[in-house]
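For reference, the structure is listed below as structure tokens.
Excluded from the complex is one protein chain; the other protein chains are retained at their positions.
Note that the chains are named A, B, C and D in the order they appear, and that numbering of residues resets to 1 at the start of each chain.
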Amino acid sequence: AEIKVGLLSQFSGAYTWWGREYQRGVDLYLAQHGGKFGEHTVTVLSRDEAGSNPQRARQLSQELVVRDKVQYLIGGVFTPTVLGAVDVINQTKTPYVILNSGTSSVTDKSQYYVRAGFTQWTVSIPLVQWAYDQGMKNAVILAADYAPGHDALQAFGQTFTKLGGKVVGEIKVPMGTTDFSSYLQRVRDLKPQAVFMFMPVGPMSAGMIRSFKERELDKAGITLLVTNEAQEEDIAPIGDAALGLTSALHYSPYLDTPLNKEFVTAYKAKYGKDELPSVASVAAYDGMRLIDQMVRATNGAKDGDKAMAAIKGYKWDSPRGPVSIDPRTREIVQNVYMRKVEKIDGKLGNKVFHTYPAVKDPWHEINK
Amino acid sequence: MTERVLELRDLCAGYGETVVLEDVSLHVDAGEALALLGRNGVGKTTLLTTLLGLNTVHGGSVRYVGQDIAAWPAHVRARKGLGLVPQEREIFPSLTVQENLTVAATAGTWTLERVYELFPRLAQRRRNLGYQLSGGEQQMLAIGRALIGNPRVLLLDEPFEGLAPVIVDALVEAFGKLREGGALSIVLVEQHAELALDLTERAVVLDRGRIVWQGASPDLRGDPERLASLIGLEEVQ
Amino acid sequence: MTTPSLNSSVARAFSRHRYNLLDLVLLGAAVATFFLADLYLALATAVLIMIVFALSLDIAQGYGGIETLGHAAFFGTGAYAAGLYAMHVSSEPISGLFVGMAAAAVVGLLSGLAVLRTAGLTQIMLTLVCATLLLELANVAKPLTMGDDGLTGYSIAPVLGLFQFDIEGRTAYWYALAVLVLVYVFCKFLVSSPLGLTAQGVRENPTRMALLGVPVRRRLLTLYAISAALGGAAGALSAQVNNIVGLDSLGFTMSANVLVMLALGGTGRLYGAFLGAIVFMLLADRAAALDPTNWLAALGVLLIVVVRFAPTGLSGCLARWTSRGGAQ
Amino acid sequence: MSNPPLQLVGLCKQYGALSVTRDVNLTLEAGARHALIGPNGAGKSTLVHQITGVIRPNAGKVLLEGRDVTAMPAEKRVKLGLARTFQINSLFNHLTVAENIGLALSAHRGLDGRIGRPLPARPAFVQEAVECLRELGLLDLAGKRVSELAYGQRRQIEIALALALKPRVLLLDEPVAGVPSTEGKRLFELLERLPQDVAVLVIEHDMSLVFRFARRITVLVEGAVLLEGGVDEVRTDPRVRDVYLGKRGHHD
Partner (left out) sequence: MTSTLATFLSLAVDGIAYGMMLFLISVGLTITLGVMRVVNLTHSAFAMIGGYIALWFIQRAGVHFFLAVPLAVLATMAIGALLERTLYRWVYGTHGLGQLLMTIGLTFIITAIVKNLAGTQLQSLPLPSSLQGNFSLGSLTLSVYRAFLIGASAAVAFALWLGIERTAFGARLRAAVDNQRMARCVGINVPAVFSVTFAIGCGLAALGGALGSPMLPLEPYYGLKYLVIVLIVVAVGGLGSLRGSLYAALLLGLIDTLGRYYLPALGAFVIYLAVLAILLVRPRGLVAN
């Protein structure tokens, strides 16, 4: 039978990067499987969420499910756009594979959500742990003033305090800030050992990292620690100011495993030799694998409950390492890597230097 | 033999598709003053603005010192010697009085000093912005702005409106002097027919876009009945 | 000439907003959509809601000459008010709609006090600032609004206790259509009423209006509050139909989009709201599905073409076309 | 009521260092036919602006029927029976002539804020509009937009708007400038026929009209009252002749 999958992402607007990467991950997986899951042909319908607009997300998911008869939804860039579909997937029992939204609570809102990306908590805790282990005992948390930023504040703060560290300052930076001088001045005045930072990837994160270097806070003995903001695509425009930036994340294209090398090679072959996969394309790639599994389990029939049952506890080897779906929370369990920005083959890239294996989403553990 | 400065042949013109002027033919010689008379809305203003190329021409031709000027844009016509004093004054509100004059200035006999001499009031107000002027001051400025462009033909659309009688006297005197050398021609639109006829040699009367009378001004001045029937004057002293 | 005919000729010299064939066509199209394109009801409902919103903008901008880049303030207020009402007070939709309108009207009155003191670019910026401040407020009031995650978790009871909102969106469509029809009838009535003419007078020449003895600011404020309430109705509809309210409902994009829709359709005509919203929304949807990455460019080209060939908007173009047809 | 309809007490207005009106005192009695003349830039229009509330005086008072309205917004003064025309047309250019008049009439009848039956659907209102237009000979133009009219026609609408308010104090700033002399005369006759209790103040540079119409004349020079008196007193005053009338002004 023909299986339709609805891909929701940002194809226009300032976050187009996500659309492109999702599409690439999805296409790559399909191409490697001849466009078929078992004997079922798979068609992907892509739709543009057009910003953080839950109304539109709801309308799109409704149309995809009701009119276009898709059996699975995949994608979602922002928490509101993922949540916009919640009524639709609940009422129609349609599995939704979340690829990005980093808010842990999302998967509690519907039993048809499953996460193939990561949560902010999952990557924050190893980062804090690492910093503490390095002897950084007081820190400032600097986060963008929006929901994911507040999550990050909490994740960094709670973990650090529990470990015995001291949060000497919490700074919320309004969205759209372009000049960071006052915030960095504050950091300088607070004299922490580490700064945990969380910002939407883009002008804000780039501006912040660059200004941090420009104001020589690193020379003042302060270490900037990030999670998501050090991806290869994003540090290129920052230039050498990004060298040495330390981050925790569940993937790096320079991850030294045979499976990843194979994946990177396939990606470059399909999309160009200067291109590199990212957390988004890996998430999409793995998300398709989950759908593959669900299609096989239901033999192409529309049965959301059976499909969801089939992936609970499902384990596989991903380019990002061994992963599995936590049967209770439907969160992905995965390695988290400590990485440092270096010049690799003349380009800035993230070198993995430490691994925290099989990290479960801690938020669900805490809020059990 | 005097030079023919302006010559209109069978001119039809208007606004977009609306035709206001129909088959207007007239001419103005060097140093001559022509009065353009008619009731409200007959097309006097339209005729003057058409000469500057601001309206749609549907047919006929306009020749200026022997050349067909159909293709000339308005600013070229202005630079080459057509000076307009528009009916609604159209002072540039965000320019000072002085700037209103200097943007229009070209080299010639009329200079800033001479305009100020003619209108001392403007000299006093030279730093005021255009929109801050009184109605009469705006009118003076509009005239001054046209003069300082040193035109060959001065197109005056009700130039005396809103001016104090003393100022009107001064202007009438000035226009008289101006034309003495034959360097300046005038087309004058004026609601006070007697005044207009006193000031000009020839007159044209328009009605609903057509010329209904053309001839020597004194003839019309001396024939109150005809004047009344042409432009609806009931009684003329 | 007899007096009655004289009187009627003068009465005709007032521009009137009568119902005509176009209204019938629009209504027919709306009904036909339900039966012929029932798979597109979600989109169609979104279009209906945007028409309501664009109508509300037309009242303020097209008739009152109030320039605004912050109309989303009313949409968002209506949406949040209706959503919160459903969550905490009652899930009954019609009272929710009125709550949304009332909340937006209050915001309209308050912001109007500031906004209507000014004109031009300043006015535009003040509306923008008001909307942005509301947005920030909604962001900060996270416990109430759920901030960036969007307000979810409420449900809406059946309309009139009879019609349950269904996943295919049938009830939603009829509900939105009914609201649109009511809003439209009201708008027509409003713009033909004396206040409608007063508003146009104010737009043309506020100084002279004042010197005719009209309290200009007060009249504008009334108009602005009405416009706000209608915008609130659009927002409340959206909240009830979608079961979610996001911060973007207060955002700049919302304000800008509705302005573009109205300008595209043509201001000061009411029909502009219909044409603009329909064309914009359909194009956005179709083009975005066909070539999601480049559809913005297509929209850009459309906008430029419209400005070039239909400077008074699509409805102006239509009006010219029909009047020419009528003249022959 | 013995209070005069309009009284100005010591009005002063300065723009920076420039004094545009200096201590102007002026009283209009009921039924006054008063003319205000003076050189260009003397401050006549500015005086009207101050009376109507378009601008605020720096000092002095404006009294309408004995009531101090100096701080009152313009629209409230209109409600007390004050109307004016503008020297430079100030109309609703994109509306029709009928709508222009309609705006004035609806404001006068207090309909302007109503959300109710449209104006053209109110027979009494239409009737009044027709009469108003007929009076000024504008009936034929009712359906035209003001922007399509010739200047002189617009001038008449300017007057019509003020008359439609049925004022008790009427201020006219060069009402017939740009109107042909015959029309101008006709308009002035119309003004003369206004009800006897209406006080009219007119600014006009056409002396033949002024001398025929006015019963009293105030001469304003450089913002200050030079002279107030009857027609003959003013037309023969040498100072007035010097600064204003010139040699032609009095030959009428």
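Definition applied: a residue touches a chain if its C-beta (ideal position, glycine included) is under 8 Å from a C-beta of that chain, and two chains touch if they have at least 3 such contacts.
This structure is a prediction, so every number in the text was calculated from the model and none was measured.
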item	value
Among the chains presented, those that the missing one touches	A, B, C
Contact partner of the left-out chain, one of B:86, B:135 or B:165	B:86
Contact with the hidden chain (one of A:27, A:145 or A:292)	A:145
Contact with the hidden chain (one of B:2, B:94 or B:109)	B:94
In subunit A, positions touching the absent partner	13-14, 16-17, 20, 145, 171-179, 181-183, 185-186, 189, 202-203, 206-207, 210, 214-216, 233-234, 236-237, 239
Residues of subunit C (touch criterion as defined above) contacting the omitted chain	67, 114, 117-122, 124-126, 128-130, 132-133, 136, 140, 252, 256, 259-260, 262-264, 267, 293-294, 296-297, 299-304, 306-308, 311
Chain not shown, touching residues in subunit B	52, 54, 73-76, 78-79, 84, 86, 90, 92-95, 99-100, 102-104, 106, 130, 145-146, 149
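Here is the rule we use: only the chains that are shown with their structure count from here on.
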item	value
Geometric centre: closest chain by C-alpha means	C
Result of counting contacting C-beta pairs for B-D and C-D, higher pair	C-D
Distance from subunit D to subunit C - Cα centre to Cα centre, in angstrom	42
Distance between the centres, which are taken as Cα means, of subunit D and subunit B, whole angstrom	29
Inter-chain centre distance, subunit A versus subunit C - centres from mean C-alpha coordinates, in Å	38
Interfacial residue positions of subunit D with respect to subunit C in the complex	52, 54, 73-76, 78-79, 83-84, 86, 90-99, 102-104, 106-108, 111-121, 123, 126-127, 129-130, 133, 139, 142-143, 161, 165
Contact set on subunit A toward subunit C in their complex	11-12, 16, 19-20, 46-48, 50-56, 58-59, 62-63, 65-67, 78-80, 83-84, 86-88, 91-92, 103, 109, 145-148, 150, 174
Interface residues, subunit D side, partner subunit B - complex	15, 38-46, 87-89, 148-153, 173-174, 177-184, 205, 207, 243-249
